[in-house]
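Report on the structure given below.
With one protein chain withheld, the remaining protein chains of the complex are depicted in position.
Moving on, here comes chain A:
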Amino acid sequence: MTTTTASQVIHEPRFMDGDEFHIATFALLQQDGTLFEGARAPELGRETARRIYHTMVLIRVLDERMLAAQRQGRLSFYMQCTGEEAAVIGSAAALDDDDMIMAQYREQGALAYRGFGIDEFMNQLFGNAEDYGKGRQMPIHYGSAKLHYMTISSPLATQIPQAAGYAYGQKLDGQGRCTITYFGEGAASEGDFHAALNMAAVHRAPVIFFCRNNGYAISTPSVEQFAADGVAPRAFGYKMHVIRVDGNDVLAVYAATREARRIAVEHNQPVLIEAMTYRLAAHSSSDDPSGYRSKKEEALWREKDPVNRMRLWMLAQEWWSDDEEKTLQEQLRREVLETMKRAEKRPPPPLASLVEDVYAEVPARLQEQLDALEAHVRRHPEAYPKSAPGLDQGGA
């Protein structure tokens, strides 16, 4: 008989409750922008720090503006990253730019850090003819093959096994790359999470599982999501490296992810990171949090604002100034607004694109359906307000 456990044998029943595992929270930066006593900032040069901070401000501005646009009826749907910028952008910054990112949906900051332009965001949000996804996916489901950011898929947690597989491929490739996959503490309840972590540990895939524990899954607080102390303890069950980090502390997130990347790539070991943070905004433009959480709780977390925390640190480094802040804010606001106005005027993709890419070639059946549809739309243009330009214009 073979056995896979080298367990000691005992003769009294002894149950364990797991309480011996206490997972501490790694934090470096205090809210006033100074380091904790004894804490050492990661080696993060001025340029990288500025790139991170710039991205944080961009995402704040973009999120505010696009939520407002949704409220004005210009956009069907939006999701903000507000409150989680340090977790998302700090971790993306710790990677190489050609490491793979498989995100959930609230990680626009990671994509922006890679250089996705405001124009590119807008084209996706409005689903116009210049959107890489050809107007097919709903807003915030960005993707960029060039920037190694897999197109977002709506069903939760399904990106996690894919990340394990992508990373396994990277290991076989031998180019020293890894994959990071982001997901919420809610999505981590899906079977896909458990299955993926177990497999990645067995296959020794260089993948970083990055959990944004932001306290809520739509209206469901994390106490309804798991009985354990967060998501981090699960790593032990898979024999996986794990760290919990203050997700509103950009320096700690950066340092933790850098080290996770080293473990993943140098030792072919997956790593789980649990970033403790808070979803300051509503779940999405369709949600109103006042029905399930208190203003007081939100205010408490607003005081822990990650962007503000980084700004204070940057000021103290003299890597940033109040003047620069003012200029950047104004410039981004202007740029976001102007870019949005341009993007929303662009035509939708052409009607014929409806049937493209369903298969490698358009089958006869779909061509028939398209022909019928096109004939109908041409005969009844009044029923389809934008169809006159959209029918023939646009492009891939």
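Following the convention adopted for this analysis, a contact is a pair of C-beta atoms (placed from the backbone, for glycine too) under 8 Å apart; a residue touches a chain by one contact, two chains touch by 3 or more; residues count from 1.
What we mean here is this: contacts and distances are computed from a predicted model.
For the chain of the complex excluded from view, the name given in UniProt is "2-oxoisovalerate dehydrogenase subunit beta" [choices: "2-oxoisovalerate dehydrogenase subunit beta", "Cysteine desulfurase", "3-oxoadipate CoA-transferase subunit A" or "FAD-binding protein"]. Screening A:Asp32, A:Glu224, A:Glu266 or A:Glu297 for touch with the missing chain picks out A:Glu224.
Taking the complete complex into account, A:His141 is the one of A:Arg114, A:His141 or A:Arg244 that touches the chain left out.
From the options A:Thr25, A:Thr48, A:Thr158 or A:Asn268, the residue with contact to the unseen chain in the full assembly is A:Thr158.
The omitted chain makes contact with chain A at the following residues, 76-77, 126-128, 131, 134-139, 141, 153-158, 186-187, 189-192, 217-220, 224-226, 286-287, 291-292, 348-349, 351, 353-355, 358, 365-366, 369-370, 373, 376-377, 379-380, 383-387, 390.
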